[in-house]
Structures are given as C-alpha cells and as structure tokens.
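Now for subunit A:
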Amino acid sequence: MSILAVTEVLVAQNIAFAIIAVGVVVAGVRLVTTENVVHAALWLVVVLAGIAGLYILLAAEFTAIVQVLVYIGAIVVLFLFGIMLTRARLGEGETVNKKMRAPALVIAVAMFALMAYSLWGYFGSTELEVMGRSTAELGQTTAQVADTLFLTYLIPFEVVSVLLLAALTGAIVLARRD
Partner candidate 1 sequence: MIRLSSADTPTTDAADEAVETVTDERREALLARITEVLGDAVVQSHIRPGDDLWVRVTREAWADVADASRNRLGLRFFDFLSAIDWLPSPFGRDMDAQEDLDADAAAAEPAPIVTGYAGGDTRFQLLARVFDVDEHIGVTFKADLPDEDLSAPTWTRTFLGAEWHERETWEMFGISFTGNANLAHLYLPGAFEGNPLRKDFPLLARRVKPWPGIVDVEPMPGAGDEGDSDEGGAS
Partner candidate 2 sequence: MSELIFAIELAYWQQTLIKVLVAAVLIPTTALILGIVFLFKMMSWMQSRMGPQEAGPRGLLQLAADGLKFLQKEDIIPDRADRFVFKAAPVVVLASTFLTYVILPAGPDLIIENLPTGIFFAMAVSSLSVVGVLMAGWSSSNKYALMGGLRAGGQLIAYELPLILAVMGVVIQAGSLSMQDIVWAQADGSMFGFGGLGLPFVITQIVAFFIFMVAIQAELTQPPFDMPVAESEVVGGFHVEYTGFRFLFFFLGEFATAFAFAAIAATLFLGGWWVPGIDPNSALANIVGPIALFVKIMVVAFLIFWFRFTYPRFREDQLQRFAWKYLIPLALANITITGILVVVL
C-alpha cells in the first residue's frame, strides 16, 4: 500500500497514528468502565481530542478543529456543567444494572461489524494518494468545505439549522416553568 511509502513524514504519521489510536482506545475503554461520571466525561475529552488528532493526520484540519471547538469546547463542557450542577451521585456505591451486558455486547459487535463491512465495501478498493498532492487538491480546504456546504447542500443545511433551532426553543419551553 502506498501509505507505507518510505518517506519521513509518513513514518512520523504512522507512529503518531499508532500512539493516538492506542490512546483513544484505552480512553474509550476507561470511559465506559469508570464509575465516576466526571471522570467519564474527562475520558471523553481524551477520546475526542485523539480523534481530532486522527483527523489532522488525515489532512482534514477543518474537521479536526470543528471537533475540538464543538465537541470538547461546547458539548463536553455542557456535560461537565450538567454533572456538576445536578446532584448526580458520584463515585462508587451506585448499583448499576448489569443484566443487559450480554445483549449490549451483541449489539455493539453487530454494529461494529456492520459499519466495518459497509466502509470496507465502499472504500476498500480506493487508494488515498497522498503523496505529492496538497490538501487543496484533495478537496478538504476550508473554502472547499464551505463551498460544498453553502452551494451544493444549502437546502439540507438550512433545514437542519431550523430543526436545531426548533429543538432548542422546545427545550427552553419545557425547561422553564415560570
């Protein structure tokens, strides 16, 4: 595979990928096994940051930065906010219902298999030709993303915005009692 082409940059990329991937997996496992909700949220930060790192390795800077800004900067912070503001019981002592572990495992494995199969089926034979091509040619610069979003997919984009706005308004109406 051409990804393993012997250039310094690619070696570095592969090493970085290995480190980040291992980190993400470990953090993901810790995320679901830890009993402390705040710790879980913090492990989520590690997972999301690692994935942002992977995006950068794939030359998708814009996606990576959006990942950091939206997921870490906003969503996880909201999680932490919610956990700290409410009186969620922290730490041990909580009796977690473990009966559903086996079905959950089955579903998780099935889901993974499905996604892996479909991705492999669709992209399996495509070769990413990285060498000698800039990100611009790969169609991943911010300008190109913006062009695609606001020209080709303008209608879906606006529909999604309206939907989110409606959801937001609805949430506020439900949450406010006075």
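On how the list was made: all candidates are chains of the complex that A comes from, given by their letters.
Note that a contact is a pair of C-beta atoms (placed from the backbone, for glycine too) under 8 Å apart; a residue touches a chain by one contact, two chains touch by 3 or more; residues count from 1.
Treat the numbers as computed from the prediction; the structure is a model and nothing was measured.
Participant: Check each candidate in turn (1 or 2) and state which touches subunit A within the complex.
Facilitator: The single touching candidate among 1 or 2 is 2.
Participant: So in the complex, which bits of subunit A are touching candidate 2?
Facilitator: 8-9, 12, 36, 38-39, 42, 45, 61-62, 65-66, 68-69, 72-74, 76-77, 80-81, 84-85, 135, 141-142
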